[in-house]
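Here it is, the structure in full.
Just one protein chain is left out here, and the rest sit where they should.
A and B label the chains in the order they appear, each numbered from 1.
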Amino acid sequence: MHPVRKQRLILVCFIVVFSTLAVGLVTYGLRGNINLFFPPAEIAAGLAPTGQPIRLGGMVVEGSVRRDPESLRVEFDVTDYQATVTAVYTGILPDLFSEGEGVVAAGVLDENGVLQATEVLAKHDENYMPPEVAEALSQAHDEATGS
Amino acid sequence: MHASEPRHRSGVALKRLKLFLPLGLFLVLGGFLLVGLRLDPQALPSALIDKPLPSFSLPALGQERVVDQGMVTGEVSLFNVWATWCVSCRIEHPFLTELALNGLPIYGINYKDEDAEALRWLDELGDPYRLSIVDAEGSLGLDLGVYGAPETYVVDAAGVIRYRHVGVVNELVWAQTLKPIIDELRREQRAGDRS
Partner (left out) sequence: MIPEFGHFALIISLGLALLLSVVPLLGSFRGDQKAMAMAPSLAIGQFVFIAIAFACLAWSFVADDFSVALVANHSNSLMPTVLKFAATWGNHEGSMVLWILFLSAWIAAVAVFSTALPLVLLSRVLSVLGFVAVGFLLFSLLTSNPFERILPGTPQDGADLNPLLQDPGMIIHPPLLYMGYVGFSVAFAFAIAALMGGRLDASWARWSRPWTNAAWAFLSLGIMLGSWWAYYELGWGGWWFWDPVENASFMPWLAGTALIHSLAVTEKRGLFRSWTVLLAIFAFSLSLLGTFLVRSGVLTSVHAFASDPARGVFILAFLGLVVGGSLTLYAFRAPAVQSRIGFEWVSRESLLLFNNVVFLVATLTVLFGTLFPLITDALQLGKYSVGPPYFNAVFLPLMALLIPFMGVGPTSRWKRDTGRRWLQELVAPAIAALIIGVLFPFVYGGEFNLWVMLAVILAGWLALAMLRDLYMRLRSSRWRSIPASYWGMQAAHLGFAITVVGVVLVSQYAVERDLKMRPGDVEEVAGYSFTFNSLEPVQGPNYVADGANFTVLRDGKAVAVLQPQKRRYLASGQVMTEAAIDAGPFRDIFIAMGEPLEGGRAWAIRLHYKPFVRWIWAGAIAMAFGAFLTLADRRYRRARQRATAPLGGGLEAA
């Protein structure tokens, strides 16, 4: 074979092998490592999978934050004014976490419909609401008005 | 020589085509970015701008009467969505009080709140509102498309919503946005009265 053509062949093989590898890595990386956002109404309607990582977003219900006296375990309710879902988290809550404010909790939904959160993110400043929360709340509005 | 020429030429064309690959990929990416911009999660629709205040008939906070949209219009005023559960409302409260003291009519929309707590809050912090409309169910809020509290609407003398501000009203927001709009609306109103 012509040396230049041979070189091209090796190059093509190399690219094919490498891109297969890369695509494989990406697929593997994406599996189980991306999580879908659910507002409380969809979780209450049974649309969210249990045992898989998801994110839950809404407002922390006023007066719903319950702390365990012995540990850092904390329970709170998240609402989109249509349905309410309870989340449980052990650890330090972010500085901006507070009742009546927007929150996003990532974790796994258990059989009782309680979110076992591994991460809690609060809204970033006084005028900002996590966009997903804003959208979920506005959808709840739309559904409530039947539009 | 002649036989191989077409093949050679198609090879060149293919090679040329390959060079357009980066451009093609970029165009696809650019398309997604453009759609992404439109999806801009933080842009709030302002469907009610330049539309009249939705009609309602709700109780006034701490009073025995029911108010409707006709009773709260007639001059350029602010409608402020507030609630005792809203932390930011407490922050803007002193500034609203200051504005009210200077004679600006402000109406409150007490959003998804308890009457007793709301009255206690106004008792403690002062009451900048001409009156507060009790929107316990959030129905007026729904009609207005309220995302959360605080939100503030500028309504002109004819009862048409002219501007919506999401978030805290403070000195800066007032000086940069709200005041110019209100001044302009008042000028319009005066001009309209004269003619």
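Here is the rule we go by: a contact is a pair of C-beta atoms (placed from the backbone, for glycine too) under 8 Å apart; a residue touches a chain by one contact, two chains touch by 3 or more.
Owing to the predicted nature of the structure, the values given are computational and were not obtained by experimental measurement.
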Checked against the full complex, the residue among B:V66, B:L101 or B:A175 that touches the missing chain is B:A175
Residue positions on subunit B contacting the omitted chain are 15-16, 19-20, 22-23, 26-27, 29-30, 32-37, 39-43, 91, 170-172, 174-176, 179
Contacts from subunit A to the absent chain lie at residues 3-4, 7, 10, 14-15, 18-19, 22, 25-26, 28-30, 32-37, 55, 67, 69-72, 90-93, 95-96, 106, 124-126, 130-132, 135
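Following the convention adopted for this analysis, only the chains that are shown with their structure count from here on.
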Here the gap between subunit A and subunit B, centre to centre from mean Cα coordinates and rounded to Å, is 27
